[in-house]
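A single protein chain has been removed from this complex, and every other one stays in its place.
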Amino acid sequence: MNKGQRKTHIIIWMVLAVCIPVGFISAIMVIPDKPMQEDVFLKNETVLEEISKEIVKDNLIVLIRNDKAKTSYQLQLLVSTPFKQADIGIYYSLRNKFDPLQSIYLGNLPPKGGKVFSLPSDEEFSDRIHIVLFDPIKNELINQIQIEL
Amino acid sequence: MLKGTHNHLIHNSMNKDFYIGYINKLPEGIAKRIKITILILISVFVLSGVGIAFHHQNISNSQFELGKLTTLEGYFFSEPVALIKVLEGKDIHGNLIFKSVPLVNYAKFGAEDLIRIYEEKNKTSLHGKKLKLIGTLLYDDGKSLFELTKREESILAVEVVSDYKLRQQIQPKIENLGIQSIKGEIIDSKCYFGAMRPGFGKTHRACAVRCISGGIPPVLAATNYDGAVNYFLIRGKEKQAINKEVLPYVSEPVSLKGELVKFDDWMVLYVDPATGIERQ
Partner (left out) sequence: MSVQYKAIHWNPQKKAYDLVIVILTVSYLIAFMATTIIIHPNLDPVNLIIRAFGSLSLILIHLVLIIGPLCRLSSSFLPLLYNRRHLGVTTFLVAAIHGVLSLVQFHGNGDSNVLISLFTANTQYDSLAQFPFQVLGYYALLILFFMAATSHDFWLKNLGQNFWKRLHILIYIAYVLIIMHVMLGVIQLESSPLLIIFLCIGFTAVISLHLIAGWKEIKQDRQIQNFLDDGYLFAGTVDLWEDGKARIVNNGKERIAIFRNGNEFTAISNQCAHQGGPLGEGRIVDGVITCPWHGYQYRTNDGCSPPPFSEKVPTFNLKSVNNKIFLDPIPNPAGTAVEVISVKVKGER
């Protein structure tokens, strides 16, 4: 380098020594906060206080919940490893051989997290609950859970 | 130039620490220092690669079944967006419960133009009819979309629903929830729910703009303080598509105000783009 080039270099770097940190800090300061919304209009069912049964099946923790009077029952499913299916329909099967159109559709389960589903009332209960996870889009059986009460 | 003839240089003690790039054999001291430098550089590069890779933000669980075609049967509706209702089952009261699967076209295009062209060409309306489609599924967080991968040839069969009771049962269940203001991020439904990961945020903005501009339904993704996310299809006040109008606000924190309607299993926000969109 010659003298002129050296002078140019140091001037450039003195300018950059100011501009780069200023740009850097400004960019950090303007990172927007994620907008939060109080009510996202998701239906949240009240979880019943008592647990009458708890089992673990594959990537699910299965709980049967009931109220103190044992008049209402819920099925609570908690997902440990997320599902990969498009749709996870939860069915209350009335027969040993599962048929989606002959079962009671309780709702669909999100691929991760958990959800609570109302179970049919006490009169329709048998000693054994047969819950089926079925993907109605792919027509594929995902899992079956037999719960003895 | 005396390049290539400098092997004897290593014997010149004066030049033992002088590096000349074109000699065939470097002096021992220099060669050793270079080897150490190379090892240090490789370690820095490998550790940086691992370190930076460790710290990606959380990638969603979304899926896009690229290369895998699925046949889907359901009832076509053009509102709130072009979608197909797939039967999930019967609830305890015997009501038919459907999953609404919005339709999108190949690449970064929406399905509404494709449907319109099909209807014009075949002089028919697909609204309320049972369709058999072939295409590619994409899904995440309980929502599914269907890409009409083969364009017009994705529509395999069209069947009129002649049963009156069935025709009534497949009609959408609409619930008006009044005027609401909702904060969130406008995303393009195709990328967010599977076609790209991540399908949101500033780095994805350009793609989201292209997708929404191409007709893919824009959706407002809103998160509550518990981390739960809900999705709101965005349409204009007159129920028209407002894809072009929302483009300047895509992938930014915004608040949308409009009439909130629950359309089966999807939420829809009918917004006046001139007054109903505000940057946060």
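Chains here go by letter, A and B, matching the order in which they are written, and residues are numbered from 1 within each.
Rule of thumb we're sticking to: a residue touches a chain if its C-beta (ideal position, glycine included) is under 8 Å from a C-beta of that chain, and two chains touch if they have at least 3 such contacts.
Just so it is clear, the structure is predicted and the values come from calculations on it, not from any experiment.
Of the listed positions B:V86, B:I170 or B:C207, the one in contact with the omitted chain in the full complex is B:C207. For the options B:T37, B:N95, B:N122 or B:Q240, the residue in contact with the chain missing from this view is B:T37. By the touch definition given at the top, chain A reaches the unshown chain through residues 1-3, 5-10, 12-14, 16-17, 19-21, 23-24, 26-28, 30-32. Interface residues of chain B with the unshown chain, by the touch rule above, are 1-4, 6, 9, 12, 14-15, 17-24, 26, 30, 33-34, 37-38, 41-42, 45-57, 59-62, 107-109, 196-198, 201-207, 209-211, 213-214, 248, 252.
Criterion: only the chains that are shown with their structure count from here on.
Computed centre separation for the pair chain A/chain B is 18 angstrom, with centres defined by C-alpha atoms. On the chain A side of its complex with chain B, the touching residues are 32-42, 82, 84, 86-87, 89, 91, 100-101, 103-106, 108, 110-112, 120, 136-138.
Within the complex formed with chain A, the residues of chain B that make contact are 61, 63, 70, 72, 86-92, 97, 99, 101, 137, 139-142, 144, 177, 180, 182-185, 222-225, 228-230, 252-255, 260, 262, 267, 280.
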